[in-house]
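Shown below is the structure under consideration.
One protein chain is absent from this view; the other protein chains keep their places.
When the chains are written out, they are named A and B in that same order, and each has its own residue count from 1.
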Amino acid sequence: MNVLRCLVCLLLAFGLCACETVEPWERGALAKREMQWAPDAMEISLQAQINASKEASSGGMGAAGGGCGCN
Amino acid sequence: MAGFEHCFKAMGGPCRLRFDCADEALAQRALEAVEAEVLRLEHKYSRYRADSLTSQINRAAGTGAAVAIDQETAALLGFAETLWEQSGGMFDLTAGILRRAWDFKSGQLPTQTRIDELLPLIGWQRVQWDQHSIHLPLRGMEIDFGGCVKEYASDSAATLLAGLGIERALVDLAGDMAVVAEGAAARPWTVGIRHPSQPEQAIAWVQLTRGGLASSGDYARCLLVEGRRYGHILNPASGWPVQGLSAVSVLAPQCLVAGGSATIALLKPEAEALQWLGELGLPWLAVDSQLVCHGSLADTSANMSARHSISQEGNTE
Partner (left out) sequence: MSRRGSDKSSALLALTSSALLLPAYQGARADAPPEFMEAGMRYSKYEEDNTQGKKTFGGSSQRYDIDAAQFHLLAPVADNWAFALDVQWEDMSGASPWFVGESASGEPKVIMSGASIEDTRTEVSVTTRYYYDRGNAGVNYVRSDEDDYDSNALALDGAFNSSDGLTTYGGALSFSADDIEPTQGSVPTNTLKNDKDISSAWIGVSRIISTRSLLRFGLSFTYRDGFLTDPYKLNDNRPDERKEWTISTGYRHFFDAPNAALHADYRYFDDDWGVGSHTLDLAWYQNLGDLTQLIPYARYYSQGQADFFGNLVDLSDRYYSQDYRLSSFGAITVGLRLRQELGNWVVNLSGERYRTDESWGVYNGDESPALVDYWRYSFGLDYIFR
């Protein structure tokens, strides 16, 4: 699958990133709220629920959890 | 695990680094990295170096030009501002120019006229700064990071060592210390707080597993005129010395916070300082002008053996 090949390449690039090191005192920008994976947890959770109810796909960055009788 | 020790001169005093490490190559890297980091901070913030950021900022005072600053400097200014707020305006980064009036080597008091000339140039509220730049509006204004940089450098060195995987380390920058003692095998560091009037003696012993110990004192430089003692801790509002404690030591998870707290305590009148330290929530020790000890650390040190002198500090078993 084309998608899978693309992602395998990205994964390799990810592994090769081991070259550059970032010291603890250089990580200030990464600690900013807007650099979090999920800066607004309630918003993410509602969006995920709406999308899972209105589309056929669900999941992604975490285990699935429970369902709902969404119609 | 071998013990490594490295002494060098920086921040205006003797600096000592001690740590345990199994790998010699890593130890060498660590020594170099710590010395480089301490010197980096000294070169950046020292008032005595013409090429430092501090000198650049001071030279631009009154010219209308703002000097660009990075995130580290902005955060340091932010911390200095917090100290200014928490001390009721007594800790003031702009008060360093009072040294032009106070010459402790001459043995003479300054004239009120000289002090009055300098007072309009002092006042943190006059400084214009934000996350990206700083501007001193009046010619002759100066900022001096001397009150914060040494403690910050201790913490930065300790973080660096912890980041390299070293589990037990002590960074001592002329009395301001930060330690690393993580992991199951690492023993705490036993450090002594120097006695104000007997430099070879420790007034108290402390066990450190992480964080820092900072000490500030008013006993070193002073003027004795007509039987009155004038210390070098000056009130930025009046330009004259404060009548406060003789020495303060504080323990905190960050040497910088310990140092800032000790400095704030020294700027307050004795009784107020003792109360403030008592309410702070950190272990502390203070010596007042009558050489009486106060504080939570003063109680515990009575349990330690009196044979220990300051030259044996570190790996006492």
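Everything below uses one rule, namely that a contact is a pair of C-beta atoms (placed from the backbone, for glycine too) under 8 Å apart; a residue touches a chain by one contact, two chains touch by 3 or more.
This structure is a prediction, so every number in the text was calculated from the model and none was measured.
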| item | value |
| --- | --- |
| Per the touch definition above, residue among B:34, B:83 or B:287 touching the missing chain | B:83 |
| Residue of B:57, B:97, B:141 or B:162 in touch with the missing chain, whole complex considered | B:162 |
| In chain A, positions touching the absent partner | 3-4, 7, 10-11, 14, 17, 20-32, 34-37, 39-43, 45-46, 50-51, 54-69, 71 |
| Residues in chain B touching the chain absent from view | 71-72, 75-76, 78-79, 81-83, 85-86, 131, 152, 155-156, 159, 162-163, 165, 182, 209-211, 251-254, 256-257, 260-261, 276, 279-283 |
